[in-house]
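Removed from the display is one protein chain of the complex; every other protein chain stays in position.
Labels run A, B and C following the written order; every chain starts at residue 1.
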Amino acid sequence: MTQAKTDHYTNSALKIGQVDNYPDRVAGEFISKVVSNDSVNGEYKLIVVEVHEAALRAYAGQMFHLLCPSPDSSEVWMRRPMSIYRINRDARQLEFLYKVEGRGTRGIATLNAGDEFNIAGPLGHGFTLDPQWKNIVVLGRGVGLATLAPLSQLAADNGVGVTAILSARSPDVVMSRDLFEACGAKVVTVVDTDNSSEVGNVEKILAGLIAEKKADAFFTCGSERLLKLMQRLGREHNVPGQVAMEQIMVCGIGACYVCMRTFEVNGEKVLKRVCRDGPVFNMQEAVAW
Amino acid sequence: MTQAKTDHYTNSALKIGQVDNYPDRVAGEFISKVVSNDSVNGEYKLIVVEVHEAALRAYAGQMFHLLCPSPDSSEVWMRRPMSIYRINRDARQLEFLYKVEGRGTRGIATLNAGDEFNIAGPLGHGFTLDPQWKNIVVLGRGVGLATLAPLSQLAADNGVGVTAILSARSPDVVMSRDLFEACGAKVVTVVDTDNSSEVGNVEKILAGLIAEKKADAFFTCGSERLLKLMQRLGREHNVPGQVAMEQIMVCGIGACYVCMRTFEVNGEKVLKRVCRDGPVFNMQEAVAW
Amino acid sequence: MVDLSVRIGDLTLQNPVTPASGSFSWEYNDVIDLNRLGALVAKTICREFRWGNPTPRMAETEAGIIQSIGLPGKGIEYFMEHIVPEYARFKPPLVVSCSADNIEDFAALAEELSKSDDVAVVEANISCPTRNLTGQNFAMHEGYTRDCIQAMREKTKKPLWVKLSPNAGDMVSVAMAAEEAGADCLVIANTFLSLKIRTDNFRPALGNKFGGLVSPALKPIVLRMVYQVAKAVKIPIIGIGGVTCAEDVVEYMLAGASAVGIGYAAFRNPTALVTIIEDLEKWCDARGIKKVSELIGAVKDDDMELDTLVAASKGV
Partner (left out) sequence: MVDLSVRIGDLTLQNPVTPASGSFSWEYNDVIDLNRLGALVAKTICREFRWGNPTPRMAETEAGIIQSIGLPGKGIEYFMEHIVPEYARFKPPLVVSCSADNIEDFAALAEELSKSDDVAVVEANISCPTRNLTGQNFAMHEGYTRDCIQAMREKTKKPLWVKLSPNAGDMVSVAMAAEEAGADCLVIANTFLSLKIRTDNFRPALGNKFGGLVSPALKPIVLRMVYQVAKAVKIPIIGIGGVTCAEDVVEYMLAGASAVGIGYAAFRNPTALVTIIEDLEKWCDARGIKKVSELIGAVKDDDMELDTLVAASKGV
């Protein structure tokens, strides 16, 4: 007796090919079309979607808010935020690399080529490159690599050298290696299986890069432990940095104040919205958990 | 963050091949398997399911309560009652003929061969044949034909002659004709398109059958108008009868008192539960709307 | 293997899973083994014969149903003679819910029900939102509740359970009044007074206009009530509202309930009660919980300054 309501939701969401007649648009609700949705390894999948061109304004470090289909019989009530993994403007495609965790990501995992997928974005404040930086160091672990990946493209476009330190449990789950290498980055992988991912060893690698003048800026995401390490080295050696943070979200647009995290700005604690003030923040201001 | 809960519901529901160790079972919750789910005409579909043998105790006029999959993004919250259209004990199959109407039946329409389908039953009190009856008259319209159809089988098994008057909007949506004919029934179809379905004409046909002594009992379902006609003729000519009634249901088992309809027993108005006291009732006691 | 038994005052239930009044009858024995349940709970009975409310008595909503049955029944005499024996065939204790328009009738019902050895518990349904057209009932007010329960207490030595209303603004005060007046257990809660209007014909969807909303979506509201009341009273609580799986039973017990009641889930899946009992056993066994009663009120809420996500990330 209740009516299906899903159709209504999307009337004002932009489909591929539709005319966008809203001049103030910064972000949008888009009905994208799934191109592929394949497993990268046992835990991660990569979903490629075709979208309306207004969604391609996205840049590295920004995110989209995804309306996940249900993996069972009841709705997934809230959207899930995902970093943009890759922007392919020529093919009008966006890519998201995601870890299959709970109901939301299990729902995304059910999508097949040709399915519609409602995504909202691009949202938030992403990575920025200072024109003075010649060489940057990117340090990521786990799902954080998905967020850092588009930095490789951004750096290449700006003629900036990249050393990417990719941390993972074991060699077979190191992700984004190809992407970084294709953009000319020097890739170092460190893994738990041979203890090379231990903080002490990563610190040695970073110190070496600083000494070699290969570290004009630090970028990280995905590990509180590695964030703390980079913060300390950055302070000691005066290396500026940026970090992408996570928090549970509701609106994704800056209105609801659900996604707050603590930052320390000029010695004072402040709360900032991860969705709009971030997800990328000044590394020294971030307060790790 | 919420957990999928659907799996839990069905742990105690019987799957095909499972041992049924409950001695008091009258009805059950069954995980059936869809064999086919094809369109009969523009409005109706026939779903055939394979079930645990405990579900095959069903008989004509009883119903099952169907847990409908969602046709959209939100659950169908209540089960939907459906008459048994055909019981095929040899193949361990049950068949339901249904009209695609609202969310529930649209959900059923999405099922494909091989899918699981949770059905509860057999429920209620069905048709009964008095051993003294030699010839009965079955009069149905629309979805009511789905309910009356298994009477053809029951009558054939008991050596009872059947005249089936099938009423429909137009000749192409007359259903169950084959089923009745296969069981040796004489079939008369009346349709709106040539006005043969008008009450006056149906009355003439019924009066003829009474005169020919072909009407030891009346059976009907699916039209309040035709019910009133049979009630009147039954009273005038002393023909006993049975009618299958409909009402919105919740439990289907007799506990909730949602599915009440008014009956007149010995001149007194009483309420009865369609799900347990019916769905088949003494025709003279029914109060048509 | 976990010990699933729980005590409600002097009464021991073999497990904390019971049906909710009005959504259950002995006829469920057609489908499940009633001897496995924590208790049997009869539909609310009144002194007099009642037709109940006009149909339709149920309408689907966004995420559940509203219903207005109106307590139909043949009255207490018929009930004692014909219905109680139906339940007496089974082992779990029989809880009989009753309702009336006034305190005298409530007291008379308590007295009448106490005459049968087959009735284990008298449950006072002072919270039915479908009894009359307005949805008002005694459980909206602490004063009425106290007077009503006191009058019933005087007439019965059986355990007296009191079913409260989620429509009361201050359930804690109502609960305390019921406790003071001699209630042995609080049943939290009945249904939420609601309305659905059809946009095709502009009419209320139910024959009696208002109905009680039943939906798994409401569980967080009722859980909050159970939690608040559990902090304020000493008598046990039975949590009712949106239980559909074993984890929901655990959540209610953590909040302070000693048992739960189930309605909706058994409509959706007639075998739900048994499934939930089995799953609860597995849940406890997997965690090495020896007695399910350890879970009662075991919520960890004493350091609520702490950011619980931080806590979670630290593995607390």
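Keep this in mind: a contact is a pair of C-beta atoms (placed from the backbone, for glycine too) under 8 Å apart; a residue touches a chain by one contact, two chains touch by 3 or more.
What you see is a predicted model; the values in this text were computed from it and never measured.
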Option touching the unshown chain, where C:Asp3, C:Glu111 or C:Glu247 are the choices: C:Glu247
So which of C:Pro72, C:Pro204, C:Pro236 or C:Gly261 would be touching the chain we can't see? C:Pro204
Touching residues on chain A - with respect to the absent chain: 3, 5, 8-13, 22, 24-29, 67, 74-75, 77-79, 118, 120, 247-258, 260-261, 271, 276
For chain C, residues touching the missing partner are 54-56, 61-64, 66, 133, 135, 140, 167-170, 192-197, 199, 201-211, 213, 215-221, 223-224, 227, 242, 244, 247, 250-251, 254-255, 298-301, 304-309, 311-312, 316
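Following the convention adopted for this analysis, only the chains that are shown with their structure count from here on.
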Leading the contact tally is the pair B-C
Counting only Cα atoms for the centres, state how far chain A is from chain C in Å. 47
At what distance in angstrom does the C-alpha mean of chain C lie from that of chain B? 35
Overlap residues in chain B, where contacts from two or more other chains coincide: 3, 5, 74-75, 77
Sequence positions of chain C contacting 2 or more other chains: 59-62
